[in-house]
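Notes follow the structure.
Heads up, one of the protein chains got dropped from this complex, but the rest are sitting where they should.
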Amino acid sequence: MDDIVTLGFIATTLGATWRLAAPLVYASIGEVFSERAGVLNIGIEGVMLVGAFAGFATVFWTGSLALGLLMAVAGGALMGLLFGLFTITIKADQIVVGAAMNLLGLGLTAFLYRTYFVSTGRGVEIAPSLNLPGLSDLPFVGEAFFRHNILVYGTLLVVIAAVFILHRTSFGLTLRAVGEHPKAVDIAGRSVALYRYGAVLIGCSLAGLGGAYLTLGHSNQFVEGIASGRGFIALAVVVFARWSPIGAFFVSLLFGLFYALQLQLQAQPALHIPYQALQALPYVMTIAALILVRNRVDTPSMLGVPYRKG
Amino acid sequence: MNLTRRACLAGAAGLLLAGISASAMAQDGEFKMGLLVPGSVSEEGWNRIGYNALKGVEEQLGAKVSYVELQQNPASFEKAFRDYASQGFNVILGHGFEFQDAALTVAPEFPDTTFLISSSYIHEDNVIGLNTDTSQPFYLMGYIAAKMGKKAGLVGGMEIPPIQQAFEGFVNGAKGANPAFEVNQVYIGNFTDISAAKEAALGMIAQGADFVVPNASGATVGGYQAIAESGPDVKTFSIFSDFTEVAPKNILGLYVADYAQGVVRIVKGIMEGQRPESNVDFGLADADVMKFTLSDEAAHPVPEELRKEIEDVKAKIAAGEIVTRQK
Amino acid sequence: MANIDSERSPSAGSDILNGLGRAFTKTWQAVAMPAAAVLVSMGCGALLLALNGFNGWDIFTVMLSGVFQDTRSIAEVLLKATPLILIGVGLCVAFRCSIWNIGAEGQLYAGAVATTAVGIAFPGLTSWIYVPLVILAGALAGAAWAAIAGLLKIYFRASEIVTTIMLNYIAIIATSWLVTGPLKDAAAAYPQSARLLREAWMPKILPPTRLHIGILIAIALAIAAYIFLFRSSAGYAVRVVGISPHAARYAGMSVSRNILLAISISGAMAGLAGAFEIAGVTFRLYQNISPGYGFEGIAVALLANNNPVGAIFSGTLFAVLRSGSEIMQINAQVPQVLVSVIQGIVILSVVGFGVYRFRSARPSE
Partner (left out) sequence: MGATPFLRMENIHKRFGPVIASAGVNLEVEEKEIHALLGENGAGKSVLMNILCGVLSPTEGQIVFKGSPLRLGSPREAIRHRIGMVHQHFMVVPNLTVAENYVLGHGSPLRVIRDMKQVSTRIRELSHRYGLDVRPDARIHDLSVGEQQRVEILKVLYHGVDLLILDEPTAVLTPQEADRLLALLRDLVADGKTVIFISHKLDEVMRVSDRVSVMRDGKVVFTTRTAETNPRELARMMVGRDVLMDLPRAQTSPGRVVLAVENLSCNNELGLPAVRGVSFEVRQGEIVGVAGVSGNGQSELALALVGLLPAASGSIRLNGEEICGLTSSEINHRPLSHIPEDRHKMGIVLPLPLTENVILQRYDQAPFSSRGMLRFGEITEHTRDLIRRFKVKASHPGEAIQNLSGGNQQKLVVARELARNPDFLLINQLTRGIDIGATELVMQEVLKQKEKGKAILLISTELEELFAICDRILVMFEGQFLGEVPPDRARLEEIGLLMAGNREEAQRLHNRAGAIEA
């Protein structure tokens, strides 16, 4: 083991951790907004795929990264609108509609990709790494923290913004109340439905951005099902993080770390663990966390329950 | 784009009739080939290779072609074979070892149809395995890596025979040049997660590998991105498709299995009534199929004296004097 | 409502008429709404095709004519319908108990693994014993895998939605390990298990097609599940727990025990689906034994309004779609993934039309 855990190894692993955690950070913080308002969206995998595709297609055709990110967010929001229409306005079961979102997201993106991109095989320009003069060249920390692109650094911005919005604005305060005691919000003269729409739209926009990270921030290609289950992992992250954006950030990093370690440790022939054991680790950890987080005071008490006035 | 789709539509209209009266179509003497792929042909990689083979047959032999993507679902293989066979398709290519069982089940019912199975060594009547022995070009890559580099890393998708074979060849090649040379392998566990392939490659490079070859079908491109981003000192080979655009400074050479040519050759034989007598194993000896070329554009191209050595090794492999993997 | 005021016992004749009327209304409700949902989704699918330059109508015609071309095609549809019906039926039971089992996919894998392990282990058994044995192994493994989520819910109040999703991944990864490791076919280089012993193969019922006895078992189990849910005491308790945990406690029913029962039944059905795929179709374990049957089963159950007998039809419908999508691709090069879109729209239309009237009150909150 001595020769495995070198400084370089740690630096690489940390860098990889952050990069692999980034899509989870976006998606899970988005889901924190949604769930804090009492809306459980199990369809974020589908929303991420829409974001990934919308971003990819836009950059493919226009070459503009900014426009691509914008369209990814818009695509996510559109899915959110659909989800909100069924769960908030029609008051259908959130699990059922979420399942439909996943199918739609997977099917639509794959269908459109096949129809318009199947024989192109061309990638797009991805967000370039921001090399911060001085910092990037530092040994160890340079590689771990200062050679990433804007979408990786964006995770910091998102977590700060999320904390700010949830805990420092009137909107965030009301949003948190909506998931806990919607009637109190209603009586205070605010529309529960409107806040839930707001939360779902934020949630899905961020999930769309998380998806776009995959096609525009890390690799430059769209592949069917590119989200590879990250949307579901994000759901687990939220529970693990006890519905806190900061928690979601760090739990995402933890999952990113598992992922990075899994890839790095395989390259160590000295270790004779089947790589599948490492792959399963995040999922096993999530179940363990659910057992440990037994005292669920943080669970929004109206999670999954449609609000009816009167 | 539009043209292709219109072409598809024309095909649809044509086959609309075929669907209703398949037997009638079969008798008009047109030669037809079907392809079964275990995933999406939209990915650069394994499935695309199969698709290109089909296209090759269409373009060079004028056959009527069709393909179906089966989402790696073994339960649907048998039906797909039968669908094609019963519609009078003359050749059906099951692109992957996993199609072998299903082909063996269906084949006896359709003795006039030839069932080709990629990545297989089977030979039972009308079921014929086709294999491109990727261990041979990978042997050369390993040999070069051991001569030019300090440490090598291989990024695989899932642990399946075509990839295992390739890696085995690479390791043997490296050992052949320098028994002490270290080669590490990582499997990302799927063929879709580009990000994982990229991070796996980055991880290996960070751990000192200066020679990295990704081989993960659709996710392969992630590996090349990682290599390109890690500077010109990291070397690689472009495999199956030409990835020079992604990492021009790093790619020392191209291994392109023109599987299509191999398949075209076999299918042409079948058209002419000559079904192969045994399973087919394409190797470096089949120059039309297996193209291994060195590039001059890389930042550190393969030096001249090594190139000569490689030619020598290549010849020995083709002649069967060097065994690149255990058979 | 007209006869609400008549306190006299109604005459026998009007009773029969009323009964017929009710039956008709019930049937109409049970059929009309899902039918409308399916039509809407087909329409959306055709529209999507048209918008992208395909001729939607022609393609559906190709699809349907291909699906019902001959005995073999129909047999193939039924072959695909088998796992969908089984899973859908199981999920009907779970959903009736308000248990959101999203983990049928993982339970299917668990069943497939167990069937394989048993099916290659005991040479010399006769089919009469071996076939039931492998099937049983699959069902038990599926039930056990699902029961984990049930127990976590009961003892730790862990949401079954999250745990079943996680268990899906674990089962799929474990399968990938097994076929490259302990269960790998020693005779071949491929990541697949050895072939099941002949005696463990499920009998075919319509040679030369490969339709096996599984479809009959699936239909029988659907009817059995219907009888269980709507005609048996235990099924009654499951439903009451699903609708109103308070009333269930009042009635002396154990909410925990019924949750465990319902999720285990749904797991057993998914496990059976896995067992049938191995012992009836592929005869080997592969890494990707299911193309998402477990998730599709959710739509099957919902479209059937959580009625197991309805799941026979909705499962078959989805199988037609699936078969048809392959034909669409072969003949018109329409991407198969369109099926997912149509399934998604089916679910949303079902919700939109309010067929999904089944209550979503969660127990034990």
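Per-chain numbering from 1; labels A, B and C assigned in written order.
Criterion: a residue touches a chain if its C-beta (ideal position, glycine included) is under 8 Å from a C-beta of that chain, and two chains touch if they have at least 3 such contacts.
Just so it is clear, the structure is predicted and the values come from calculations on it, not from any experiment.
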Next item on the list: Taking the complete complex into account, tell me which visible chains touch the one left out.
Entry: A, C
Margin query: Tell me which of C:L39, C:I129, C:L216 or C:A247 is the one touching the absent chain.
Written below: C:A247
Check: Of A:A177, A:I202 or A:V223, which one is in contact with the hidden chain?
Finding: A:A177
Margin query: Residue by residue, what part of chain A touches the chain that was omitted?
Written below: 168-171, 173-174, 176-177, 180-181, 183-190, 297-298, 300-301, 310
Note to self: In the complete complex, the non-displayed chain touches which residues of chain C?
What the structure shows: 1, 3-5, 7, 9, 18, 22, 227, 231-234, 236-237, 239-240, 243-244, 246-247, 249-254, 359
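FYI, only the chains that are shown with their structure count from here on.
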Margin query: With centres defined as the mean C-alpha position, give me the chain A-chain C separation in Å.
Written below: 30
Next item on the list: Could you grab the centroid distance between chain B and chain C? Build each centroid from C-alpha atoms only and quote it in angstrom.
Entry: 37
Next item on the list: Quick one: which residues in chain C touch 2 or more of the other chains?
Entry: 52-53, 173, 176
Margin query: Please output the residue numbers of chain A that touch at least 2 other chains, ranges allowed.
Written below: 110, 114-116, 224, 276, 279
Margin query: List the residues on chain C that touch chain A in their complex, please.
Written below: 48, 52-53, 100, 102, 152, 156-159, 161-163, 165-167, 169-170, 173-174, 176-177, 181, 295, 298-299, 302, 335, 337-345, 347-348, 351-352, 356, 360, 362
Margin query: Help me check something: in the complex, which residues belonging to chain C touch chain B?
Written below: 52-55, 58-59, 61-62, 65-66, 69, 72, 76, 79-80, 173, 176, 180, 189-192, 195, 208, 210, 277, 281-284, 286-292, 323, 326-327, 329-334, 336
Next item on the list: Spell out the part of chain B that touches chain A in their complex, as residue ranges.
Entry: 1, 4-5, 40-44, 48, 153, 184-190, 192-200, 202-204, 206-208, 218-219, 221-222, 225, 229, 241, 246
